[in-house]
Every structure is written in structure tokens, then in C-alpha cells.
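The other protein chains are all here in position, but one chain of the complex has been omitted.
== subunit A ==
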Amino acid sequence: MLLRVDKVSKSYGTLKVTRDVSFCVEEGQTLGILGPNGAGKTTLFNLISGDVRIDSGGITFAGQDVSGLRPHQRCQAGIGRSYQVPHPFGNMTVFENLVTAACFGARVGERQAWDIAAGILDKTGLLPHANKPAGSLTLLNRKRLELARALATRPRLLLLDEIAGGLTEHEAAELVAELKRIKAEGTTMIWIEHVVHALMSIADRLLVINFGEKLAEGEPVAVMNSPDVRRVYMGLEA
């Protein structure tokens, strides 16, 4: 078991954004997270990555309680993260974005970081853009950079927040192929995505969240066919 989220809750004032959510992710697995807008999916990522502190419950990663760690410590422990809205280091080059992630996330020396960064740029198709300021990239390439930079931290667990959102059919297919390669290399992933068919093509398990609560969890097809999910998520009467 790589990640165990145990009865985690978070409130802002009287608004409970996450209530008693528990789930586990096995090493090498891909967990897909679905849920309507405002269901608390990104909040859940913020709680796992440490951007937001949990109110109660526990988060165990690779056998270590990480709920008290700062975000950069969780990254160094092996939790890599990409944001829904890309946050590139805009004035640095694409290559430098990755070198920074490798130096501080994977904690390697600079020369080794150069090699890691160049290798990932090659794999993710960003190599032609290596020396451009990251702020000058198109949306698709910013999303790619978000993924590439997270990979440069050499994560054991990769948190992907809607990286297929806003992409064309063809671009999304390319991205899925890339994610399948990453999965095949043994990286564990949690992927929040509205593009259901993309998610279904790679996820081993699905978790559906609604109003901050776990609605369903399990094998993807079974979860998608469950009456609760069809009613809440797809807006269908079951």
C-alpha cells in the first residue's frame, strides 16, 4: 500500500469541503477520481500534497505519516503534483523548470538534474521548446510542462489534476498514451478528470466524490454503472 487516506476531513468555517474520506492506493495502480464541479476533488489533492492542512484524520504515504509535513517535504518524499491551472515558472526556460524540480524534488546534483530534465523533455515531446521561457508556451504545452515537471521530481505517486481538460480529442489521446508509458514504468497515479473515457482507459479503480463525501469506489465499469453515480454524476435517473 503506497497511500492511505484515513477519515480525512476539512472545513472552511461551517462549510465542510471534505468529510470522512478514506481510500487506499496500491503501488503501481492508477486511481481515477470523478465528481461534479465543487465536489472537493482538488481540495482532496491539496490535502494529500500538503497545500492545505487536514482538520482531522490521517494520511500515510509509503508507511510514513505525512499529514504534518510541508508540501515541499511531501514532494521530496515522493508525492509529485501537477496543478489544474498550470503554474509554470514563467520567466525560466522549460528546461530550467525541470532542472529545478529535479534538483529540489528528486534531490539530485545539478549535472544529474540536467540529464533527468533532458530525458523527460525528450519523452514528453517538449524538447523543441527546451530553451523557451515557460510563460510563452501554448495551453497544451503548459499542461505537458506541468506533467513533465512533476515527473522530474521522480515521484512514486503522481497527482494529476485535470491535465486533459481543454485539450482536443487528438491531444487527449496523445496524453493518455504518455500516461500509459508512465504507468508502465511503475509510477502510481491518482488522476482527477472530467474526460471520462480518457480516465476509464487507464484507471484500475475509480473513486467518485460528491459534496466532499465518498459516493462510490471500486472497479471502473462497476462504479460507472452504479445507480448513485449515474444519478449524481451523469445526471441520469436510474
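Methods note: a contact is a pair of C-beta atoms (placed from the backbone, for glycine too) under 8 Å apart; a residue touches a chain by one contact, two chains touch by 3 or more; residues count from 1.
Convention: contacts and distances are computed from a predicted model.
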Assuming one chain is omitted from the figure, identify its UniProt name from "Branched-chain amino acid ABC transporter permease", "Glutaconate CoA-transferase subunit B", "Spore coat protein JB" or "Aspartate carbamoyltransferase". "Branched-chain amino acid ABC transporter permease"
Please identify which residue in A:66, A:99 or A:147 touches the non-displayed chain. A:99
Selected from A:36, A:58 or A:71 as touching the chain missing from the view: A:71
Sole contact to the chain not displayed, among A:7, A:53 or A:107: A:107
Among A:10, A:81, A:143 or A:183, single out the residue that touches the unshown chain. A:81
Tell me, which residues in subunit A touch the chain that this view leaves out? 49, 51, 70-73, 75-76, 81, 83, 87-93, 95-97, 99-101, 103-107, 109-110, 114-115, 117-119, 121-122, 125, 127-128, 130-131, 149-150, 152-153
